[in-house]
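A single protein chain has been removed from this complex, and every other one stays in its place.
For chain A:
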Amino acid sequence: MKMDRRQEREMEAQRKVAMAALAMAPGDELKRLCAAAGVIDEAELLRGPETGLVSVRGRIGGGGAPFNFGEATVTRATVRLPSGEIGHAYALGRDKQKARLSAIADALWQNPERRADIEDKIIAPLRAAQAQADATSRAETAATKVDFFTMVRGED
């Protein structure tokens, strides 16, 4: 029983990572990958796709009490596959097609027979592209790091 709970947690953690990759994906790239992976859009829409707002919170001083500092557009969708899995999607922006596809990918991911396929053909490429973009950005920023040097004056 304890083992089951641990496995469940692990599964949740993996699903969270997969959903994050979908949420951060550029819409066009996701559409391309879904088409290449042979994702068929035969899902029933249970909710949305609909666009709304989230209030974005920060913390006073960086780590103190929370405060709201603005809002952001978010689009969400919930779908049900003919096989019964229910998938959800939430992502910044207003791309409804992306939300729908992400929800379908999430639903397929929950089917143990399809998971590896979705991971390999959609999630992994998205994560790799994001990691590459982050690495490039970090390297570009690192090149602007100031190297201080000290001028020694006098004899002592």
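Convention: contacts are C-beta pairs under 8 Å (C-beta built on N, C-alpha and C of every residue); 3 or more make two chains touch, one makes a residue touch a chain; residues count from 1.
In this text, contacts and distances are computed from a predicted model.
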| query | Looking only at the UniProt record of the hidden chain, which name from "Carbon-phosphorus lyase complex subunit PhnI", "TldD protein", "ABC-type xenobiotic transporter" or "Aspartyl/glutamyl-tRNA(Asn/Gln) amidotransferase subunit C" is the right one? | reply | "Carbon-phosphorus lyase complex subunit PhnI"
| note | Checked against the full complex, the residue among A:40, A:53 or A:128 that touches the missing chain is A:53
| field | On chain A, residues whose C-beta touches the chain left out of the figure | value | 12-13, 15-16, 19-20, 23-24, 50-74, 76, 78, 88, 90-94, 134-146, 148
